[in-house]
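Sharing a structure with you now.
Removed: one protein chain of the complex. Kept in place: all other protein chains.
Chain IDs A and B follow the sequence of writing; residue 1 opens each chain.
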Amino acid sequence: MKNKKLIWILLLLALWQAVALSGRVSPLTFPSLGMILKALVSSIMAGELLSQTVFSLVIILEGLLIGTLLALVLAIVSRTGDTMNSFVDTLITLAHPLPGIALLPIIILWLGTGRSAIVFIIVHSVLWPLLLNIIAGFKATPKLYSDVGRNIGLRGIKLFYDIYMPSSLPYLISGFKIAWARSWRALISAEMVFGAVGGKGGLGWYIFKQRVFMDTAGMFAALLLIMLIGILIEEVFFNKIEKQTIRRWGMAEK
Amino acid sequence: MIELKEVNKSFKRDQDTLKVLENISFTVEKGEILCILGASGSGKSTLLRLMGGFDFCDSGSISIGSEAVVSPSPDSILIFQDFNQLLPWKTVLQNVIYPMKVNKKYGSEQQRRDRAMEYLEMVQLADFYNAYPHQLSGGMKQRAAIARALALEPSILLMDEPFGSLDALTRQSLQELLLQIWKRAGVTIIFVTHDIQEAIILADRIIVMDNKPGRIKDIVQNSFDRPRDISGGDYLELYHRLYSMLSV
Partner (left out) sequence: MKISKRFLAGLLVLIMILSTGCAKPAETKEITIAEQFGLAYAPLQIMKELKLLEKNQPGVTINWKQMGNTAAIREAMIAKEVDIGFMAIPPFLIGWDKGMEWKIAGGLSTSPVGLVTNRSGVASIKDLNENDRIALPQPGSVQHILLSMASERELGDSKKLDNMLVTMAHPDGMNALQAKKDITAHFTAPPYLSQELKDQGNRMILSGEQAMGGEFTFIVGVTSQSFYQDNPQGYKSFLKALDEAIAYIYNNKTEAVKILSKAYEMSEQEIEEYLDTEGVSYGTEVKGVKSFADFMQRNGYISKTPKDRKEIMWDEVNYEE
């Protein structure tokens, strides 16, 4: 499976290079792999690409953290009774279909265009899918586990933490996968719209700036980096977590 | 020691109310093995859940010692028929240690570990202490569940057809194992089953349940010496007596 993917990637790269070198396309629209790689290396060496990437990743982490905490709190609240359950359900119904970018004009009015606005968008794109998955995970927790938990003396928050949480881990992980993908996309788009404050605007801003200065190779270099980070997180990070938890525990088929 | 007085229980399904248990009264003596024998639908599992405090009865009372049963307690552990009662995210050893830890049994983690290993040896699972539940067979999982229950040193084990889904050979060896452990631990066992043979092998007394609604048909004394060889004629007589009661 892995090898097949690699072959496809190599073929696509070859196709790219063939088109770039055909002489029929301008390097302004279709830079060669060499130009892209050179741009990647030089912008990394210059430090800016990496510092913008770190800026973006820190924002993502912040948004993920706040979003996760909120999702957990809301999930617990939703289990305290029918009233709260329907309240949280309503919130999800209303907010989940809203793309973060569509909220942008309102966020600018409320929070301005600074860092907090982007964090807000990330939180929004993380919170709802995660909350949905956590609740689904709780619902899917076998009664057997909670019976066992109550039998050995677990109650309330301890029951929640020791039984419901690990039992919904497969849902939690897939929730995180969705949350990561959404927040990463939302971040890049928000950064492209918001522009930079004090020169720091993240990867999205970096791409926008390369566009403004017509550095097409530099744009693709940043895109390449975005892809690499995406692959790294999805294929390596989540894969590793799954291997060490739910696959090891035989819970992955859910 | 355990006393049930005129326990009634019904479930609502749509508009209908389904009477599951009617006027159940009996007592369980400390240290005995009591089997509740009945066909499916006789409410025997419901009865066990009530005794464990997992559910409330509509009327009547259940008490252990002098205290009414209101919620599940680590002093009476329920063992289910379902193999998946072990927590899949913990190894076999962790599954056994964890309830002790929750109940602050023993002073140190090392002591808990030692105790857990003892119980795992008792159920012949010591070699698998580091395995995860999904790597075990059904019989091994049930043995681990028994070890986990025993490690808490409860005074009562509530067993809900724990060997019901196992093949005949495994079931037999687990029945023998249970009897050995029972002798050593001196625990009171209430064992629900639909298997007449199993009831004869295990029980000091057998409560035979009637169907729909579940009522006590008879309480049969079973005072054969252990170990019991059910091929003998006396056993056969008891078997037929129970069988005829169940099939009416």
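Assume a contact is a pair of C-beta atoms (placed from the backbone, for glycine too) under 8 Å apart; a residue touches a chain by one contact, two chains touch by 3 or more.
Given the structure is predicted, the values throughout are model-derived calculations rather than measurements.
Q: If I'm reading the header right, one chain is hidden. Which shown chains does it touch across the whole complex?
A: A
Q: Going by the contact rule already stated, which one of A:26, A:42, A:80 or A:244 would touch the omitted chain in the full complex?
A: A:26
Q: Looking at A:81, A:112 or A:250, which makes contact with the chain not pictured?
A: A:112
Q: For subunit A, which positions touch the chain that isn't shown here?
A: Its contact residues with the unshown chain are 11, 15, 18-19, 22-29, 108, 112-114, 194-199, 201, 205, 208-209, 211-215.
Rule of thumb we're sticking to: only the chains that are shown with their structure count from here on.
Q: With chain centres taken as the means of their Cα atoms, state the distance from subunit A to subunit B in Å.
A: Inter-chain centre distance comes to 48 Å.
Q: Using the touch definition up top, name the residues of subunit B that touch subunit A in the complex.
A: Against subunit A, the touching part of subunit B is residues 52, 54, 71-74, 77-78, 80, 82, 84-85, 87-89, 98-99, 102-103, 132-135, 152.
Q: Which residues of subunit A touch subunit B in the complex?
A: That would be residues 142, 144-145, 147-148, 150-154, 158, 162-163, 166-167, 169, 245, 248-251 of subunit A.
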